[in-house]
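Every protein chain of the complex appears in place save one, which is left out.
Labels for the chains are A, B and C, by order of writing; each one numbers its residues from 1.
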Amino acid sequence: MVIAICGYTGQGVETAGAILSEVLRANGRRFRTWRDFSTIIRGGLTSFEAYVDEDTGGEAPARLHAVDVAVVWDRQAAERYRDRVRHVTGLYGAATVDGVPNANRDVLDPVGFNLWALGVVACKLGLSPEDVQAAAMAHFHQRVNLEPLHRGYAKAAGSTSSGPVQASDAPDTAILSGNDALCLGAIHGGVRIYCGYPITPASEILEYMAAWLPEVGGRAYQVEDEIAAIHMAIGASYAGMRTFVATSGPGIDLMTEGLGYAATIEVPLVVVDNQRGGPSTGMPTKTEQSDLRHLLYAGHWEFPRIVLAPTGVVDCLAVIQEALNLADLHQCPVLVALDLDLALRRISVPWETVNDALMRVPALRGRTVLPPASVHGYRRFAAEDGGLPWRTVPGVRGGGYVASGDEHDERGWMEPDFQSVRPTLHRRRLEKVHCVRYDRPLTPVGSPEAPVCLVGTGAMGELIHAAVAAHPDLYRGVLLRQLWPVPADGLLAAVAGAREVVVCEYNATGQLAHLLATTVPDGGCRTVRRYDGEHYTVEAFLAALEAAGETLHGRVRG
Amino acid sequence: MVIAICGYTGQGVETAGAILSEVLRANGRRFRTWRDFSTIIRGGLTSFEAYVDEDTGGEAPARLHAVDVAVVWDRQAAERYRDRVRHVTGLYGAATVDGVPNANRDVLDPVGFNLWALGVVACKLGLSPEDVQAAAMAHFHQRVNLEPLHRGYAKAAGSTSSGPVQASDAPDTAILSGNDALCLGAIHGGVRIYCGYPITPASEILEYMAAWLPEVGGRAYQVEDEIAAIHMAIGASYAGMRTFVATSGPGIDLMTEGLGYAATIEVPLVVVDNQRGGPSTGMPTKTEQSDLRHLLYAGHWEFPRIVLAPTGVVDCLAVIQEALNLADLHQCPVLVALDLDLALRRISVPWETVNDALMRVPALRGRTVLPPASVHGYRRFAAEDGGLPWRTVPGVRGGGYVASGDEHDERGWMEPDFQSVRPTLHRRRLEKVHCVRYDRPLTPVGSPEAPVCLVGTGAMGELIHAAVAAHPDLYRGVLLRQLWPVPADGLLAAVAGAREVVVCEYNATGQLAHLLATTVPDGGCRTVRRYDGEHYTVEAFLAALEAAGETLHGRVRG
Amino acid sequence: MTLDLKAYENGNRPTWCPGCGDYAVLKVIQRALLELGIAPEDVVLVSGIGCSGKISHYFGGYGVHTTHGRVLPVAQGIAAARPDIAVIAAGGDGDGYGIGVGHLVHAVRRNLPLTYVVMDNGVYGNTKGQTSPTSPTGYRSSTSPHGNADEPVHPLRLAWSAGATFIGQGFSGDIRHLVELLKQAVSHPGFALVNVFSPCVVFNKTHDYAFYRRSVFYQETPARSSAELIQLLETHPFPLGVLWRTDRPAAARLETGPADAVPSDCMRRWLRGTLG
Partner (left out) sequence: MTLDLKAYENGNRPTWCPGCGDYAVLKVIQRALLELGIAPEDVVLVSGIGCSGKISHYFGGYGVHTTHGRVLPVAQGIAAARPDIAVIAAGGDGDGYGIGVGHLVHAVRRNLPLTYVVMDNGVYGNTKGQTSPTSPTGYRSSTSPHGNADEPVHPLRLAWSAGATFIGQGFSGDIRHLVELLKQAVSHPGFALVNVFSPCVVFNKTHDYAFYRRSVFYQETPARSSAELIQLLETHPFPLGVLWRTDRPAAARLETGPADAVPSDCMRRWLRGTLG
C-alpha cells in the first residue's frame, strides 16, 4: 500500500511521517519512505510518502507511482496527487479542496492537519489507534491535542478500509536512512572523530555524529568550511585515527585540493559525496548522480583514488567500512558516491540484518604502525617488497618523518632529485590502485539469461531490482559498487551474453555510461537518464526503459 | 650556438641571462632562453641557457642537448654540463673546478662570476664588448664593477672564437615569454582589471598586470587567495569588464567551485592554468602538462566549458584574446592550459610579428548589452532564437536580473518548476559549447604524406616542429589549440592517412591520449610521456619517439 | 522619471518564513536607496547562500546570488570594475563570519567602497538551524546537542581589528533606524560593515525580537578612539548605530570604460621597459 501526505513546510508533515514510521517499525512492517524538500523553510509544498508491504524485489519497497491514499491540505497539493491515486476515493483532504470526494473531506485547521492525515493513513494501513496515539504522545512529550488524529481515523474508517493488518513476526525492526547507515558503519569501523560543515543532504551525518560520538568517547566538530573539514580529517588520519568527511556538490569542489594532498602524503582518507542537483548551488533539495566525473578526475593530477558507491541503504553499512579499510590498505583517498535519494530514504530493516551487515566487515588497518610500537631505520615512503610502505603515527619511536605535499623522496624530503624519485615513488603511488582487491565490486541481480542488462549505482539500485522483478525474462541487473578502478573483469562477466546493456543514471550527460563504454563489449551501451531532480517511480522507470531502445540518447561510445 | 651559465641562486645568473638577452635582442638575433629553477632561494644550483641562431623549425630555436659553451661556477655545475658540451674546450669556469681546461679557468669571486660568464658567452656569440658593457651599465644603473666582464671576454677571445656575428637586418625585436604574451594579448583584448594571487609559474602575470594596467587606467589587485581571485573576476565580468585569472595546480583546485558558478550564471570567464609538476604542491618549479583531466572534468557537474591551449609563445598573444571572445560569445568559462615551460620560456620575436598577432583578433563581445543601452521585457536566460540569451550589465535600464548559482528560470528566479526548467534551460546551457566555432582548432605541421603524426599542445609545440624539421619524410605534426570540445573533424582530417599517431605529453598517465583515443581512427594511439619535471631537448625527444614504437606505454584505447 | 519603492521590487514574492527578520532588511535596502535617489539599475545587490542570501531575488535592480561565503569577493570585483555603480553585499552570519570570514578581513583591509549587510540570526537558517559563528557559547542545536563550545565571532571588534573604516549595527525590529544607518553606510566612501540583528523565528528561540528589544542600546555617535569603541562593546553587547568611522583612503578603482584600445606602441614600450 502506498500512502501520501502533502501540505506546506511548517505544517508538520514530516513529523506525521516520523510518527507513522515509528508505528510501522514497531509493528515490523516493511516500508520505504520518501520526502519532498523545498528550499523554502516555511510555506513550500512538501510531501511525505510511504510504500508499505509492497514487494518490488529489493531491500524494501521501491517508490511507486500509484498511490492508494493521499491526504492533501489544499488544491495545489491535490494537483500533485490527483493523477497518482488509483481511485479518486483514495483522495482525502481539507473541506476547502475541490475534487476530494465529499465523504473524504473535513473542516481542518492548518495546525491539526498533520495529525488528521496521520489518522487517515494509519487507519488505512490497519494500524491500531492506540499504537499511533502512544507514538504521537511520546513524540510530543505528551503536549499535544489528539482530537484531529481521532477525527482522521474516523473519517477513514467510514470509507472502505483495508482492515487491520497483523503485525509481522519479527518486530525487532530498525528504521534506517542511507545517512544513518553510513554513520553506524563508520562508528563501527572505528571512526571516533568527525569534522563537518552543514550542507543538504549531508548535514544529517554531522548531526548524527555530534549526537552519538561523545557517547563512545569520540568528538564531532562543526568547522568553518569544507576546506577545514577535509584538512582536519587529514590531520586526524595522519595521527592514526579513523575518520571521514561527508559533503555535497559545492563542498566537494572545495575539498579538491585536500584530496590531492592526502593522496600525495599517502594518508588514508574517506570522502563521501552526497550528490544533489547541480551545477553550482543548483537544486540543493533534489537528487542527482552528476558528480561522478569530478570524483574520478578532479584535482590537479596525478594521484591515485578509489571510488565506491553503495547499492542501497543497508549496503551503506558495509561500504563505509570497506572504504575505511581500502583507505588504510592503499593509503590513499577513497571516495564514496552517494545520492540525495539514497542518503535520505528511510527504510525498515530487521535489526538482525543491520547487525549482520555491521559485523561482516572486519577492520583492516593495513600497514599502519600504532604506538607503543617502535621502528628502526625507518623510511616512510619506501616499499621494497612491491607492497605498500609502512605508515607510522605520532608516538611511534623511531617513526618520525615529514608528510609533504611537495614531491619528496622515500624519507619524505622535499628537495630530492626528481629524476630519480618520479619513476619510482610517483609511479608506485599512481599504480597502487591498479591492484585493488574489493570483495564485491558489483552485485548481479536476476537471471544471467535475461537479454537486457541494466547497470546502475546508488538510488538506481531499487529501480533495477524492481524492473528485474517485474520482467525477469527481459531484464537482469548489475549494481556497481566499485566505480574506480572499473572492475572490468567482473563487469564483463556480468554483462556477458546480454543483447543490450542499458546504463541508468540521474544526470544529463551519461557520466557512468561514458566511464563504462570502453569496458562494455561491442563498444557501447544505451542510457536512461533523468536530471530534473525527480526520482523515477517504478512505473516511470519501466516506461523509460521501454523507450530507451528507441528514442533515448542513442549509443555512448568510449 | 648554445650557451649555458650555471651557478648558485643568488649569484646573479639570471641577471647575466637578462643582460645577454637584451644585447641579443638589440642585435636582432633569433634565440630562446631557458632557466632552471629551484625552490631554494639562495644556494640552489641554477642555470641559464640560450639557444641562439639555431633553426629547429618553430618560432624560435628549440632546446637542444648539445651545448657549445658552458660556464660553470663549481664542480656540481660542471657535472651538469660535462656531458652536454660538444667538446671539453667549451667548458669554462672558476679556477677551482676540476675538468675545466686550464686555458678556460680563472680566479673568480662569487660576486663577479655572473659578469665573467657573461663576458665569455658574449664573446663566443660574437657580441661586441661595447654593447654588452652598455647593457650591463644600464641594468645596474651604472653601479657595477665591469672588470670581471672584461676578463671573461679576454678569456674567451684567447681560445677559438666563433668570430663577431653581423647584426640581423631586423633589429626591431622584442623578447617575449608566454606569460608576457598572455598579458599583452589580454590588455589588447580589453582586460583592464586583474585579480591574482602569487604562485609559480603564474606570479609574473600578476606582476606584469600590476606594473602595466595602471598605465591604461586599469587596476590589478593582489588578493587573499585563488577563491577570492576567481570570484572577484566573476564580479568584474558580471559588471561588464573583461578580465581573466591565472594560477597553477593548487590554485586551480581552489577555483573549482567558482568555475561551476560562472558557468551556471552564464558569465564569461577566462581561467589560465600555468601547469607545473603535480600532484599537490608537487614540483612547483618544474614543468608538466598533467592538469588536463581537471580542466575538462572538475567541478560538481554538469556545466559547459571550453578548453584551449596555445602552441607557442607568439600564439599566446592570440589565444588569450580568442579565449576572451569565446567566453563572451558563449557566456561560459574558457580554460587555457599553459605549462611552466611555455609560460616562462623567453624568445626573441620581431616586433612586427608581435604586432600582427596582437591585431589579428578583433574583440567580439557577443550578446553583451552595455550601458547606456536599455532593454524591455527582459529575460536574462531566455534564448528563443536558438542562439544565446542577451546579457545586460549593471547600468542598463530595464536590464535588472539576478544571476543565481541556484537553478533558475529564464528570469533568474531560483525557485522555479525544475521539471520545466531543466530540459530547456539546463540543456541549452550544457549544449551551447557543442557549436563552438573556433578559427584554428589545430595547427598542422609538415607534410601530409609523412607516415607518423605527432600530436601535442603547449611546450610540445617546439619539439614537434623540431622533429618534423629533422625528419620531414617520417614525421608530421598536429598542434592542438582547442582541447574541448575535441575538434574531431579537424583532427581526423589532420591525421588522415597516418600509419601511426603518437600523442606527446608531459605527464604520467597519457591524459591527452585518453581524451583523443576515441577520436583517432583505429581506436588508438601511441604515447610519448615524460613526468620527471624536465623538458625534453630535441635530441632526447627524437630518441623517445624512436623508442615509442617499441617500448613505451603501448596503445591507449578509448 | 521619479522613483518610487516599486522600482526597487521585481515582483517576486519573498519565500522567507512569516516573521523572518530578513523582510525588514529587504525593505530597508529598498527605502535607503530610494531616499538616496540611487536608481535600482545603478545598484548591484550581491548576496550569499542562506535564507538571507535569497534577498537578491526580490530586488528590482541587478542582483548576484553567489556561492556560499564568497559574497565579498564578487562584490569587490564589481566595485573595483564599476565606480559608477553602487554595490551592496548582503548575507548571513554563517556565510559572512563562518566560511567567509577571511574575505571579510581582507575586504576591510582593502577598503573598496561597498556596503556589507550581514543578517545575523545566530543560526544556519537555510540548512535547518545548526549552530552558527554568532551562536552564543552553550547554544544547543542539532550540531551542538551538548552545547556550543566555541567562542562566538565578535563581528564588530573583528572588523575594527582589521582596520575597518565604517562599522554600524542595526536591528530588523527598528526599520527607521536601520534605514538611516544604511544610508550612511552606502554614502561612506570605503568599505562599510552593517551587522543587523535579524531574528530567525523558526530556529533561534533565544535571540528573538523580544530579546533584542530588551537588549539593544542606541549609541548616538561613533566612538572617537579605539579605546572608546572597545569600552562601548564591553559595556553594551548590543549597541545600535554608526559605531566607528575613520577616513583611511579607499582602494583605487578602474578609471576607464571597457572599450579603450591600447596603442600597440605603448605595449612595445612596456616590453622594452620591463624585459629589455
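In this section, a contact is a pair of C-beta atoms (placed from the backbone, for glycine too) under 8 Å apart; a residue touches a chain by one contact, two chains touch by 3 or more.
Just so we're clear, the structure is a prediction, and the values are computed from it rather than from any experiment.
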{"item": "Residue, one of A:10, A:28, A:395 or A:444, that touches the chain absent here", "value": "A:395"}
{"item": "Hidden partner chain, touching residue among A:92, A:221, A:244 or A:531", "value": "A:221"}
{"item": "Listed residues A:66, A:241, A:493 or A:540, member touching the removed chain", "value": "A:241"}
{"item": "Contacting the left-out chain in the complete assembly, out of B:39, B:128, B:424 or B:443", "value": "B:39"}
{"item": "Chain A residues touching the omitted chain (full complex)", "value": "22, 25, 174-177, 180, 184, 187-188, 190, 192-193, 195, 208, 211-212, 215-219, 221, 223-225, 227-243, 257-258, 261, 265, 346, 351, 354-355, 358-359, 370, 394-406, 412-415"}
{"item": "Residues in chain C touching the chain absent from view", "value": "98-103, 105-106, 108-111, 133, 149-154, 157-158, 160-163, 226-227, 230-231, 234, 248-249, 251-252"}
{"item": "Interface with the unshown chain - residue positions in chain B", "value": "10, 39-44, 197-200, 203, 206-207, 210-211, 214, 220, 222, 224-225, 250, 280-281"}
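We take it that only the chains that are shown with their structure count from here on.
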{"item": "Rounded Å distance, chain A centre to chain C centre (Cα mean)", "value": "37"}
{"item": "Geometric centre distance via CA averages, chain C-chain B, whole Å", "value": "40"}
{"item": "Centroid distance [mean C-alpha coordinates] between chain B and chain A, Å", "value": "43"}
{"item": "Junction residues of chain A, two or more chains touched", "value": "39-40, 44, 250, 280-281"}
{"item": "Set of chain C residues in contact with two or more other chains", "value": "15, 49, 65, 67"}
